[in-house]
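Pasting a structure below so you can have a look.
Omission of a single protein chain aside, the complex is shown with its protein chains in their original locations.
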Amino acid sequence: MFNNFPLWPDRASSTAGNVDALFIFLIIVSGMMTLLVFTAVIYFAARFRHRKGVLAEQIEGSIPLELTWTIIPLGVFMVIFLWGAVVYFNSRTPPRDSTEVYVVAKQWMWKLEHAEGQREINELHVPVGRDVKLIMTSQDVIHSFFIPAFRMKQDVLPGRYTVAWFHATKPGVYHLFCAEYCGTQHSGMIGDIVVMEPSQYEAWMSGSPSGPLSATGEKIFAELGCVTCHRTDTQGRGPNLQGMFGKPVQLQDGRTITADENYVRESILDPGAKVVNGFKPVMPTFQGIVSEEQLNALVAYVKSLAPAGQTGGQTANPATIAPGLNPAPVTTHGSSKGSPKGTKVQ
Amino acid sequence: MAAHAESHNPALLHHFATEEQQRNSASFGMWIFLATEVMFFGGLFCAYLIYRRLYFGDFAAASKSIDALLGGTNTAVLICSSLTVVLAVWAAATARRTLLLSSLVVTMLLGCVFLGIKAKEYKDKFDEHHVPGATFSFEHEQVPNAPEGVYANPRHAEIFFALYFIMTGLHALHMIIGLGIFAWLLIMAWRGRFTPEYHTPIEIGGLYWHFVDIVWIYLFPLLYLIDRHA
Amino acid sequence: MSMATATVQPVEREDYLNKHYGVGSWLLTTDHKRIALLYLISITFFFFVGGFFALLMRLELLTPAGDLVQADTYNKLFSMHGMVMVFFFLIPSIPAVLGNFLVPMMIGAKDLAFPKINLLSWYLYIIGGVMMTHCILTGGVDTGWTFYTPFSTAFSNSKVIEAGLAIFINGFSSILTGLNFVVTIHRMRAPGMTWSRLPLFIWAHYATSIIQILGTPVVAITLVLVVAERALHLGIFDPKLGGDPLLFQHLFWFYSHPAVYIMILPSMGVVTEVIACFSRKRIFGYHFVAMSSVAIAVFGFLVWAHHMFVAGISVYAALVFSLLSYSVAVPSAVKVFNWTATLYKGSIHYDAPMLYAFGFLGLFTIGGLTGLFLAALGVDVHVTDTYFVIAHFHYIMVGGALMGYLGGLHFWWPKISGRLYPEGWARLAALIVFIGFNLTFFPQFVLGYLGMPRRYYDYSHMPEFQVLNVLSTAGSTILGIGYLLPMIYFLWSMRYGKPAPDNPWNAAGLEWQTQSPPTTFNFVEEPVVTWEAYNYDEIDAGHKQEAPVVG
Partner (left out) sequence: MSDHAKSSPLKMYFTIWGALLVGTFLTYEAAKVDLGVFNAAVALIIATTKALLVALFFMHLKGAGEKLLKLVVVSTIFFLILLLGLSMVDYSTRYFPGHLWS
């Protein structure tokens, strides 16, 4: 009956249940408060309506009452805050060993590239029951990567990476929206998230001939001549990148930072900004020389140099992934690689 | 508050009960206006502090290219003008006509000196292609106190100069408005409109001038003196 | 409630409306009441302009396909709807019309402290308004009312600079109004009008003015930076040039979140007056209601980044701002409870202003409570930038602020115009607005949780959203009729309405002790206040207040 008139969105990720639980709690709390106020207002309005000869009874106020309705709501609010914070923190912290997907947003399309090398546009195939981490950036304005069924949203900014993650629990095809207004075709910047059973996903993956993204990165790394300085010994003019990713790095100015995706990105585009201690600021900028996609490949390559287990990247073994938490039957066209747009599983 | 205070003074507006009420309202209004001005500049200071934190070395290099001596001189000029303003208020309150007129004139002269030095500074920046825009260039500028060969990122330096021009430009605009106000005060003082009982416009104009001075007191170290030590 | 009708005088008296004639006497007036009327006319114009854009948007969304207007047109519609409604209607609405008219009268003053600055405010508003209108007529602007960078600075092909400058100039109108109010409330109170005797309408305007004075300049300078960035490519907000687009959002929301309280606080003030009058009672917990206004104004400045939870700010900052967001919910809740308690053992009349106040109570409660959803981090991630947010802030800014504005306009119309509006039509309009509003915006909560993003003009790939959108569009036409009705019968009443007595509601408050409409300087003699606010017990017991009644 509700095919055309849904009242609740699909719940297809591990986060979705948590968000829904808090949402339902909020509906109950605010429903009770609304009921309280409405009942009181309607009752008082009817009971104390004007009658000839009956004067209003003046009441100045009551400190105990004021304190009651200050402190009780405050207590309730703090519960909501804590609960919301926990849900948020979990939804913002990608687990280790996630499968990684690089997202490049542009007016008005989503370009997605799996760490394994598959490229997609406005469509993302993911397996059920696996943590997927999105490393996202924009080529132009601010966009926002929004999958309602996963209760997941993250703005995608130009000039830096933002990160989001999800763990799909139910095979199917779900909406992908751009949620941050981005210009003329904002409402056309939509796509499909295709969640598949692991076996089907493997089949889909193997259909693609290209190598992993880090291999592309390695090629670019060689073509741009990065290897001449970033050597695998300690003699290079630049730091040795082996095993560097994810580790703390001591900078020239004394600060220590973690070598994360944004740091690698910044070091390629603005090498002078955060020079590693003991090295000279001799690296030229690659701003305007590498595209966002090439940048992603380079980042993926640098990450692949890290010891296993540090990043996930290619280490996640599909065979070890448990089936979805919610082993619902595979729905209609969750498996087809190029599922036609506009046909959705609800 | 007496309902019918002497309403002989032509400067007392109809809707005020007393002159005191009118004077207090005017100065209170000015202070609130200055609160608005603080937040107006506050947005710029916020942007400045954040970028200074993110791009400290680039900001330091850009800051070093500005002539701090000119900036320091301008600070002294403004402080002197604040003194003459306060003298003008005192002269008006004590009916010293000559001191009042000369203080106003000197204040305006100092204001012009400030703007002149500012213009020289702007011209230098223009000649050095440090004005943000198509001709901007800040290549191979050494970052102070960094190893040899660490150059400022021109794009970040451009943000510094953008903020420098907007902040000092807005300040200079306030100076020009201040000069207009003081020219008007001078005319009124020349015509003998101010008495020890009624000189609110001088007080209020003075508050404005001092505020512009205070803004500069912060702008000077923040813009001119980042990481100057050798 | 017609106890005071006997005081109507048959002879025409001199008042602020008939004292001078001619266009010049209006355009050069410094009378706060005439300036209030100038504002009333100009904001009504912008209200219907903004409303027209809203109706077009709702019509477009009737069907999933983008068939009525083009994508760019739709983007301009919602952008200009937002800018016109926020900056040219809601922010000036109650302060510049009802506040301008009533603040001096309620405290027993002849005028605002700076009448010429008051007139200047209106001219600044008009200059900004003319620029905005010119911008609309010559192509419009498509950045959304939020001007997010780098879209607004480097990508939009519309008239961003003109719109930005229009709002910049208009901002000074708002600042000067707030400045005038604060000085007036501090310096111009009549003898005996102590702070704890002030009507709560005054307290609300005092709190509003704080925000106008301290918040508006920040958005003004931010818009200057946007304009400069767009014209000269400085890089301050442009990531391509090393800037941080989130800095824009911080600066923008530093004002634009408190701006919501500029809209809702005066409305709360109106509702407080109306509830006290029509339940014939002193307000329950006067000091708590007064202080909660100030608390809302101050706490309102602590919460701005809750608009940015998914924008890429640090998770730690998100935690801080989420926690602080609840601080503003508490005083709002306190107000609702105190209004409700005021009804208890009252003697409640159901005149049209009271119906609007009831409507306000209901809609503001829902709007406020759904704010809790948005402040809760985990839920905000899902519902931000969806129709849930749209529904939430319309419940506050239209359900709350506009209901209060209409209620206040009805309540003080006899004082403003000297005429009575038709009560039956007014009650009908209040009912229509309430029903139309809920039908328009309640479905949008559901749409939002389902995931429909805001600012979409075409949802043909999501046909499942259509039923709710149809409901919403249907509601919006009802709402449109509800808003058109008061304009018609107010205009009608100016000519055909019954002459209003000086105090038709038998209400407390100094403004009701003047004649209707008041004379130019409100009072013949400076009133001396010897009674508490809302002394309805004394009024209903037949005690006369000893303020001078003009006439």
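Note that the chains take the letters A, B and C in the order they are written out, and that residue 1 is the start of every chain.
Keep this in mind: contacts are C-beta pairs under 8 Å (C-beta built on N, C-alpha and C of every residue); 3 or more make two chains touch, one makes a residue touch a chain.
For clarity, every value in this text was computed on a predicted model and none was experimentally measured.
Chemist: One chain is left out of this view; which of A:T39, A:T232, A:T258 or A:S291 touches it in the full complex?
Modeler: Per the contact definition at the top, the residue touching the missing chain is A:T258.
Chemist: Would you mind spotting which of A:P64, A:G207 or A:P248 touches the chain that isn't drawn?
Modeler: Final answer for the missing-chain contact: A:P248.
Chemist: I need the residue numbers on chain B that touch the omitted chain, in ascending order.
Modeler: 27-28, 31-32, 34-35, 38-39, 42-43, 45-46, 49-50, 53-54, 68, 72, 75-76, 79-80, 82-83, 85-87, 90, 93-94, 145, 196, 206-207, 210-211, 213-214, 217-218, 220-222, 225-230
Chemist: Mind pulling the chain C residues that touch the left-out chain?
Modeler: Residues of chain C in contact with the hidden chain: 186, 214, 218, 246-247, 250-251, 254, 301-302, 304-305, 313-317, 320-321.
Keep this in mind: only the chains that are shown with their structure count from here on.
Chemist: Based only on mean CA positions, could you tell me how far chain A sits from chain C in angstrom?
Modeler: Chain A and chain C have C-alpha centres separated by 37 Å.
Chemist: Cα centroid separation between chain A and chain B, in whole Å?
Modeler: From the centre of chain A to the centre of chain B is 47 Å.
Chemist: Can you list the chain A residues touching chain B in their complex?
Modeler: Those in contact with chain B are residues 252-253, 270, 272-273, 275, 280-282.
Chemist: Please give the residue numbers of chain C that touch chain B in the complex, ascending.
Modeler: 109-115, 117, 175, 179-180, 182-183, 186-188, 191, 213-218, 220-222, 224-225, 228, 232-236, 241-244, 247, 250-251, 254, 521, 525-526
Chemist: List the residues on chain B that touch chain A in their complex, please.
Modeler: 57, 146-147, 149-151, 153
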